[in-house]
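With one protein chain withheld, the remaining protein chains of the complex are depicted in position.
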Amino acid sequence: MTETLIGNFPFVAAVVLMGIALYILIFRRNLIKIVMGITILSSSVNLFLVTLGYRAGGIAPIYTDAPEGPMVLPVVQALTLTNIVIAVATSALILSLVIRIYRHTGSLDSKKSRRMKG
Amino acid sequence: MSKIVRTVANQLMAFVLVFGLYVIMHGHVTPGGGFQGGAIIASGVVMLIVAFGSGQIKKFLRERRLSLVESSGALLFILIAFAGIGTVFFYNFLVGSRIFGGIPPTGSNPGDVWTGGVIPVMNLAVGLKVTAGLSAAVLALALFSSGEEMEE
Partner (left out) sequence: MATLIGHSSILIIAVPLLIAFLTPLIGMASKKARNAVVIVSLAFVAFLVFALARDVILNGIHIYTLGATFPGLTIPEGTMVPVRIILEVDGVSVFMGIIVAIVSLVAVIYSLSAMKGETGQNRFYTLLLLMVGGTFGMVFTGDLFNLFVFLEITSISGAALIAFRTRFADSQEGGFKYIVVSAIASLMILFAIGLLYAQYNLLNIGALAAAIQYTMLDRIALVILISAFVMKLGGVPMHMWLSDTYSVAPVSITVLLIAASQASMYALMRICFTLYGVTLDLAVVGWIIIAIGILSMFIGVTMAVRQTDITRLIAYNCVCEAGFMLVGLGVGLAVLGDVTALRTYGTAAISGAIFHVINHALFEGLLFLVAGAIFYRIGTRDLNQMGGLGHTMKFTAMFFLLGALASSGIPPFNGFASKILIYESVYQFNPILTIIGIFVSIITLAVFVKAFFSAFTGASLPKYEDIKEVPKSMIAAMTILAVIIIIFGLFPGLVVDWIVRPATDALVGQTSYINAIVGVIP
């Protein structure tokens, strides 16, 4: 059992990161911490995707001056790059919304800055 | 920031621009491409904002200029995608022609920049848009937290 855990260590790391991110998103009230939780969740999914493409002994999937050997999968690297771009746009938008909420309500605690209930 | 920091930032910006443009234009033979190179140039702009203060930079990077560059980058991308609609949308019509039209050999090869067809032009368009977009976003956030707005 420990051999499979150590052999698949990147997958274990991705799931642990996802667990940490979900814990932050459920239990933490500070708005900036929620933004950090989303960023960690995005990083864990990126790590998971890149690890899916790994082939043992593989080289980077680029043909320019490539040495001999099998290549790792390039499609998942394209998926990861797209996800990073989307995460940049989401982070920019969500941080500007946090600044606006702080300007309006003067607090970063989601319990104190909530106006809508019920 | 002190005079040493400002002078060094000025000198370094040239290297950052060259490296960013290298990453954008060689995106189809080496790792990189439009978004990555654009992010590099935008981080150079962030370095200038930290060194000189957002009040000085906002006189140079006005909202209209950045909006113009951003829209033209996006329009270049979409118009090149539309240009192939004689065959199919997004068709790579520059392969075999004189601009970027080489066909690379299969397998490991020394990468030639003049290949790829439409891809380097689209990399340039995306690089323009990302540079302008990220610089505007960072400048707007930096100005916003000190209470000012971007200049028209």
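Per-chain numbering from 1; labels A and B assigned in written order.
By our rule, contacts are C-beta pairs under 8 Å (C-beta built on N, C-alpha and C of every residue); 3 or more make two chains touch, one makes a residue touch a chain.
Small disclaimer: the values here were computed from a predicted structure and weren't measured.
Asks: Taking the complete complex into account, which shown chains does the hidden chain touch?
Replies: A, B
Asks: Can you say which of A:13, A:36, A:62 or A:76 touches the chain missing from this structure?
Replies: A:76
Asks: Of the residues listed, B:21, B:81 or B:141, which one is in contact with the missing chain?
Replies: Of the candidates B:21, B:81 or B:141, B:81 is in touch with the missing chain.
Asks: Over the whole complex, note the residues of subunit B touching the chain we left out.
Replies: Residues touching the hidden chain, for subunit B, are 64, 67-68, 70-72, 74-75, 78-79, 81-82, 84-85, 87-92.
Asks: Of the residues in subunit A, which ones touch the absent chain?
Replies: The list for subunit A reads 18, 25, 31, 34, 38, 41-42, 45, 48-49, 52, 75-76, 79, 82-83, 86, 89-90, 93-94, 97-98, 100-101, 104-105, 113-116, 118.
As a working rule, only the chains that are shown with their structure count from here on.
Asks: Hey, which residues of subunit A end up touching subunit B in the complex?
Replies: 60, 62-67, 81, 85, 88, 92, 95-96, 99
Asks: Which residues of subunit B touch subunit A in the complex?
Replies: The contact residues of subunit B facing subunit A are 29-31, 35, 39, 104, 107-111, 134, 137, 140-141, 144-145.
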